[in-house]
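Read through the structure below, which is laid out as structure tokens, and then see the notes.
Complex shown without one protein chain; remaining protein chains in place.
Then we have subunit A:
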Amino acid sequence: MAEAVYILCALTSVACAVLLLRAWKRTQSRLLLWSGLCFVGLAVSNVLLFVDLGLLPPSIDLYMPRQLSTLAAVSVLLYGLIWDAT
């Protein structure tokens, strides 16, 4: 059950990233670019989540890389919103 949720998290975030970046290509709206990049970071984090809790043994802990990729994703979006989005 838990693994299914991790896989779905990864798949939905990849889908969000693809759709947002496709929309950015079509409209060239910078806000869509930053949102898309943010979801790329989230997708990385969610794939790591599945690898960490679903595949790897408990002795290996990927918590830090997961958390850092999420932080990177948030930072990209915030940078875009503050400096560049309009």
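Structure notes:
Basically, contacts are C-beta pairs under 8 Å (C-beta built on N, C-alpha and C of every residue); 3 or more make two chains touch, one makes a residue touch a chain; residues count from 1.
Keep this in mind: contacts and distances are computed from a predicted model.
Protein name for the hidden chain, per its UniProt entry and selected from "Protein TusC", "ABC transporter substrate-binding protein", "Hydrogenase assembly protein HypC" or "Lipoprotein": "Lipoprotein". Interface residues of subunit A with the unshown chain, by the touch rule above, are 1-2, 5-6, 8-9, 12-13, 15-16, 19-20, 23, 35, 39, 42, 46, 49, 63-64, 67-68, 70-71, 74-75, 77-78, 81, 85.
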